[in-house]
Structures are given as C-alpha cells and as structure tokens.
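Note that this complex is displayed minus one protein chain, with the remaining chains in position.
Naming follows writing order (A and B), and every chain is counted from residue 1.
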Amino acid sequence: MPKDHDGIGASTKRREDVRFLSGAGRYTDDINLRGQAYAYFLRSSVAHGNLTSIDTAEAEAMPGVVRIFTAKDFEGVGGLPCGWQVTDRFGQPMKEPGHPVLATGKVRHVGDPIAVVVAESLAEAKDAAEAIMVDIDELPAVIDMKAAVAGGAPLVHDDVENNLCYDWGFVEENREAVDAAIRGAHHVTTLELVNNRLVANPMEPRVAVGDYDRTTGEHTLYTTSQNPHVIRLLMGAFVLGIPEHKLRVVAPDVGGGFGTKIFHYAEEAFCTFAAKAVNRPVKWTCDRSEAFITDCHGRDHVTKIELALDAEGKFLALRTDTLANMGAYLSTFAPSVPTWLHGTLMAGNYTTPLVYVNVKAVFTNTVPVDAYRGAGRPEATFQLERVIDKAARELGIDPIELRRRNFIKPEQFPYQTPVAVVYDTGNYHATMDKLVEIADVAGFPARRAASEAKGKLRGLGIAHYIEACGIAPSQLVGQLGARAGLYESATVRVNATGSISVYTGSHSHGQGHETTFPQVVAEMLGIDATQVDIVHGDTSKIPMGMGTYGSRSIAVGGTAMVKATEKIIAKAKKIAAHLMEAAETDVELAGGQFSVKGTDKSIAWGDVCLAAYVPHNYPLESIEPGLEETAFYDPSNFTYPSGGYACEVEVDPDTGKVEILAFSAADDFGNVINPMIVSGQVHGGIAQGIGQALLEQAVYDENGQLLTGSYMDYAMPRADDVPMYAVDHSCVTPCTHNPLGVKGCGEAGAIGSPPAVVNAVVDALAARGVTHIDMPLTPARVWAAMNAAG
Amino acid sequence: MTSVTMTVNGKKMSGEVEGRTLLVQFLREAQGLTGTHVGCDTSQCGACVVHVDGVAVKSCTMLAQEAAGAEVTTIEGMANPDGSLGVIQQAFQDHHGLQCGFCTPGMVMSAADLLKTNADPSETEIREYLEGNICRCTGYHNIVKSIQAAAATLRG
Partner (left out) sequence: MYDFEFVKPASVADALAALSDEDAKPLSGGQTLLPTMKQRLAMPTKLVSLAGMAELIGVSAEGGVLTVKGATPHAKVAAEATAYPALAALASHIGDPAVRNRGTIGGSLANNDPSACYPAAALASGATIVTTAREIPADEYFQGMFTTALEEHEIITAVKFPIPEAANYQKFVQPASRFALVGVFVAKFATGVRVAVTGASEEGVFRWTEAEEALSSSFTPDAVASLKAPAEGMIGDIHGTPEYRAHLIGVMTKRAVAAAA
C-alpha cells in the first residue's frame, strides 16, 4: 500500500525540490509587477543623532524619480507595534517607546531609515538618494549594555531612564530562597559569559513588493515572511489601518528565515503604503549589506550565572543575572525572548529545586534584537550547560555523571519545574546513553592520546538541552504578555475525485511542509500522499495562520490539520455508511477503503468523495453535501524536545585554531514524520550552533558602526568549517498532548551545539588552565586565552 | 544602452544593457531567468554561480557586456532534454541536499563545475571546492552526500 511508502515515518523525498532544483522557485524577488517602481531607503550612517533637516528638492528633480518619502508623509500612520508586553518585577509594564516607519526627529542606529526614493529604476533611486540633503546633529552613541544602564549614559529614547526597558525577575517569589541556598551551599560555581550577537543571515535577503488596486481598494503585499497573517494583522491593524479583507499578504517561496523573517519591518509597511500613494506597485529588494544593518539581530546577552551544589553534586539552586540587548527599538517579539522563552527553561533537564532569573533589557544604538533560531532557549541552555561543565571540573566529577545525577528521572513525568512550566514527558538518561554510544565516548582517551602525539590538543564536550516548542497555549502566553494567540488553523478540502488540498497557516521556508504535511493526511486516510497538496503563505487563501517559528509547525499546524482531517473522516464515514446501508459505528477506514465491520462490504475513498459532491444517493436530511473541514488547534502545553550533544575538537596550540572532528546528536523529538527531513533540520541547526560557537559575531565599535557588515567580516560557516554529523532520533517519548505525539525539531541543533563546542574546547585547554572563553572561539581568542592562562 | 547577445542554455538571447548591468541582472531581469539568485554583494555566497564558456563564475561579479558572445549555462539549463532533473539535480533531491532552495542553484552549478574536472572528489575536496557557496540551512552534510552520489552516478 502507498501508505507504507510515504506515510508517517517514511523518508519521502521532497516534492518542492523539483522546482527549487530547476530554478523554478518563486521567491519574492522573482515577482515583478507591471509598472512597478523601485524603492531605495536612505539610511542613517550615524548611530545616534537629532535629525535637524531633510531637503529632498534637488533629489526630486533627478531623472526617474517618482516620489520621495520622509517621516512627514507618515504623520497619522501608526508605528511598528511590539507584539509582547513584559511586566517587570515591580509589576510595571516595560518601557515601550515608539518605532516610526521612518525615523522621526532622531536616528537611533546605523541603518535607521530617513527617507525613501521611489523611482523608475533602482539605480535611479540610488542616484537620487545621494542628492538628498540630511542634517544630523550627531549625539554620543551608547553601545555597551553595561554602560547603557550604569547611569549617565546617553539615552536612546529620551523618556526611557537609564535605557532600561524592563527589570524582570523570575520567579520573583523565589528570590530570597535562592539567595539563601547559594549562601549556604557546599559549593558554588560562578561563570560570567557572553552570548554573542548574531545575524540570522537567511540566504535570501528580505524583499517587499506592494501593490494596490484602486478599483477594489485592495492592497497586496508580497513579502519574505515566516507568517504572512501576522504581518497582515500587525500592519493592517496597527500601522496602516487597513482591514483584513482589503489587505492580502503573500509570502511565496521564502529562502530561509531562522526567526528574522517573523517580524514586521518598516519596508513592508512602506511598500504597501507607497503603492497606493504613487498608484503603482513598489518593490524593495534588500542588499546583503543593507540586511546586516536592518534585519533584526539575535542573542546578545551578558550573563552571570551561579550554581549551588551539595557535596554529592546535587544542584541546589541556580541564580542568573542577564543584560539583554533590545537594540534601538522593540522589534515584534523582542521582549519575550530573554524572558519567557529563556527564564522558563533555566531548570534544564535537571531537578534543581530553586531558580531565580533576573533579566534587564537594555536599549542601545544598535539594530533591534529579536528571535533567532531557538530564541532565548539557546541562551538558557548555553549558560546552564557551561556552568554545569565548570562545576564538574571544579568538583572533579565526570561531566556526564554530574548531569545524570541531576536529571529528572523518567518516572517523575509530568514534571513541574520551579520556573512555571510542566514537562509532559522525556527520558534524558536514554538520550544521554544514546549519545555516549554514538559519540564513542569510551574511545575518547585513545583518540586524545593520538592527537597529543601529533602536537594537537583534543577535547570532548557534552551538552544536554531541553527546549519548549510548539509555541503555544494562547491563554498562557496571553497571561505572559503576548498580544497574539498562538493557535494554528488548517482547512482540508477534499475534491470530488478524492484529491485533497490542505490550507495551512504554517509557513514553509525550507522545512519541507509540502512533503511532510501530506504524509500525515495520507497516513490518516490510507491514500497516496501524492493525492494531497499543501497551500500556504497567502492570506487570501488560508483562513488564519500564526506561521512558522519556535519549532511549532508540525506540533501545532500539523495537529490542526489532523483535527480537520478527523472531521473529514467522521463525515465521510457518515456518507459511506449511507452508501453501504450500514450503521455509521460499524464503518471502518483503512487503506483508502471504507468497509463495514464483519462484512465484505467496502467502498473506495474516491467514491465517497464523489458522492459528497454528486449527492444523488446521499443523506441530505442529516448532512450537507461537500467535504471540506476547518480546524483551529490551540495546544494545552508546550512540547519539550530534549537531547544530548557531543562535540570533539582538536586545537592547534600554535595558532589557536579549532577544528571540529566529530559532532553527535541524540535527540528525542517524540514521533517523527519524515526522518530524512528531521535529520536535515538537525544538521542545519548544528551548523548554525557551530557558527555561533566558533565563527559568528556582530561587532559594533564604540560609535555604533557595525564592523561586521558583510561576509568579509561576519564569518558564516562554510562547508569546510563543519564535519559530517552523527544524528540520531531513535529515543522517543511521544508528546502526551497532541495526537501525533510530535515535539518539533527545528531549533534543537542550534540550541544544543554551542555549549557542546565550547565545552569541548575548554576540555582541550583545561590542562593549560583555561576555564572559559567567550564565543566566538576564534583562533585569535583561543590563542589569547591559552597565553593568558598559561 | 548597448545591445548585448549571448547564448544562454543553448538559446541566443539579446537585450539592451548599461555598462553597469551585471550578468545576473541580465539573466534575471532582462531574460526572466530567475533561477540564478543574489544572496550577497561581496562575491562570497555563490547563489549566483553560472557557467560562462564552460567554467563557473559569479554572475553578480561579471558585467553583462563581458559575457557578450559567450555560452552561458544557468540552473534552468541543467535538466535533461525531457525536462526531468539532471543527475546532479536528482542527487540533491535524493539526498536532501537542499532546504529553502535559495543557495541551491549556485550549489548545483558549482558541483557541476567540480565534477567536470574531478570525477571522484573526496569529502575534503568537495568541502574545499564549496568555499565560495554558502548555505544557511543544510549544514552542508547532505550537500556533500549529494555531490558524492552524483559523482558516483556520473562515473557509472
């Protein structure tokens, strides 16, 4: 039967690949509308200053110029909204300064847009932009977070004292108990560390094309987004005041997102607005250099973490103090990242009874910072897995053993952590055992000796992560400050001949939904997956959608699709029962056939579908014709993937260069729909984690100039920077609260790998007295650390 | 504006270009061959790799007029005559060598260039050869496997 071949659990080849491999993908920059004009943004070249005048007169007379826009044109237009309000530890709302579409009065980071030229060609728009006269009274910039909150620093927003967005404590009631436990502990391990600022760098730069139909009043925005409905909601309701039925947002093929394409950006609002203003389509295509100073960055935390242990190595309490960079403005989900997506994971896989997390979110004259693959959870895992490794070394306990001693045991699930969340299921001993096996931990001493014999320092690093995925229960996130629901929708439309179109609010930008989602529906119906197609990424086609991020697509979007398919099956059984003159309760569906229990009566899936649309012999008195169902699914909990990661490195003591020799991952993702695709997600996540650990960092100088503004200085992982990866997802504890038992796999690789890499390098250098090196572990830094310690 | 003519995927193509028109702009904008992508502006990401007179070049770092009279092959010219995926393309699908697909055309073109001169590249040779092609999705593991598989198929 086909379902054995391409249903749940099959490594079905991706159908979308055919168009991508043929050069027939349809990315936003491939869209060119008749009569379109081109937008070019004139951006601030200074990090901080008062905008004293903008003179566009000369530029307006330049060839090809259609119109030049400045902040004046956006009076009466809303600013870019923030989608999450954090309440500080004193019960006050966070400071939420405005974020205008175009800089108004002040520029606050290099790249802040000042004016936009719309012209017949991009080259003409750029030429004209050079003729715009802008006077900026430059102000001192504030870049360093510690300096920003220390008092007396320049203010990014005049009404935000000490540049402090919020001072958040979690769990505030635990504060004193944690302090006391740390004071009285047998041993306290302390670590100060940096979670380096990253640029997401999906290979497709952002693009927006706005269009306006005067005859219908309908706006259309084509955009490189992970969640077109969210953009429609934010831009329509908060920025431009366009009702949903007059605003269509399309995110066609999108070339990677990694979080940075979740957010609503000024360029989207601009192109939508300008298309009406100039009465023709307006297109903006981002350069990579422009992306570096406009795409939201990720991470950028500075943390002090303290772990208290007893004499046996049991974790007693954990306390962290973090400064989290917000950049110059609050991006869409920025406030949630260092708080609810971070603090709630600080228990890790462990039974630590007392946890207190303090986070101060800070404004600086830098590009806004928001979610990047993992968003908050990599920061939590990194701190935890680094401090545990350091504690193991200080106490002389094997780092794997120390983790095992503190793991939540399989029989303890569901497990209520001291940081609010309840883990439904997991088996951390199993993933650690699997990791020890696939990484051949037992053979490491011999491999280390071989490396030493050729003058290299070898290290093995272990990390074990947990993350909260499947974001998430709307009521819970609402209580935590989210201004959006986090359900997902799906419509399953069965056509008259039995073929199916599934309309999902999830969005695929590399994850392979066009292949995996049909696998699920095909499995449920017992039909061939090729009979099922997925439609996504267009608000005019899909009822509502919250999009793809937080490893939520299969757990939330997939479940919505399952729920809709269950409704289809229920109705189809009614039709089949009527056609076979049997009781509905006796009808079974298997292998694409409806049959009557205990008889040889059966009818094919396609015949039932046809009957629904040609209802000649049909129970019209009890059910309507047609076969189409919609479901909205709002989960009751997050999902909690977990896993063990191992990295083995060699360090060249002469140069400090780190080479990754082996990387292993043993993940528990719950049930897996398409193992090939899941492995691919892990591979990609690991490479990004290795990138963070060894290569990548966005660096500003003290004046707020981005020193790593292109691939000449921002080191992207390349093929020869990474090894083949050994990945395993055979440890399965199915999620208990969704019907597929799935947990999500998109971010795991990026969460588990940075601490594994750093632990490995520190292991290699421990004999030379190195206890910590901040990421990225560039050759220069490793060499400096070796010399400082030695 | 100057008229420029070249042979792209076996077909003569002409267009009016400026001095500054890049080969990739000529392909994407004038000829509608949007399979070739632009992922950076410093000649590093390799999403724009095409073949000019039989060798791989970055079409974002070559002027359209420099390709006048040349034979150009893009990703759109890599399929079999019947439109089915060519050997390298098929290997990428078989081994999940792509995710978002944006870097993929450049990867395929670079792989084809490598396999022309090295029929049996080692893993290290493949990784080194891909120095000028950045992928953010796959972690390269399955790209390496795809190219190894394509090489094996082409060797027969």
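The definition used in the following text is that a contact is a pair of C-beta atoms (placed from the backbone, for glycine too) under 8 Å apart; a residue touches a chain by one contact, two chains touch by 3 or more.
The model shown is predicted, which means the values in this text are computed figures rather than measured ones.
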From the list B:M6, B:L33 or B:A56, pick the residue that touches the absent chain. B:A56
Chain not shown: contacting residue from A:M133, A:L620, A:V699 or A:A767: A:V699
Logged for subunit A, residues touching the omitted partner chain are 123, 126-127, 130, 289, 654-655, 657, 694-695, 697, 699, 707-708, 711-716, 718, 721, 778-780, 783-784
To test your reading of the contact rule: which positions on subunit B touch the chain that is missing from view? 2, 18-20, 22, 41-44, 46, 49, 55-58, 61-63, 65-66, 68, 110, 113-114, 129, 131-133
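Quick note on the criterion: only the chains that are shown with their structure count from here on.
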Tell me, which parts of subunit B touch subunit A in their complex? 18, 20, 28-29, 33-42, 44-45, 47, 74-76, 78-79, 85, 89, 92-94, 96, 98-105, 108, 123-124, 126-128, 130-131, 133-144
Subunit B-facing residues of subunit A, complex: 13-14, 16-27, 29-30, 32, 123, 201-205, 253-256, 258, 287-289, 509-512, 676-677, 679-680, 683-688, 710-712, 716-720, 722, 724-725, 749
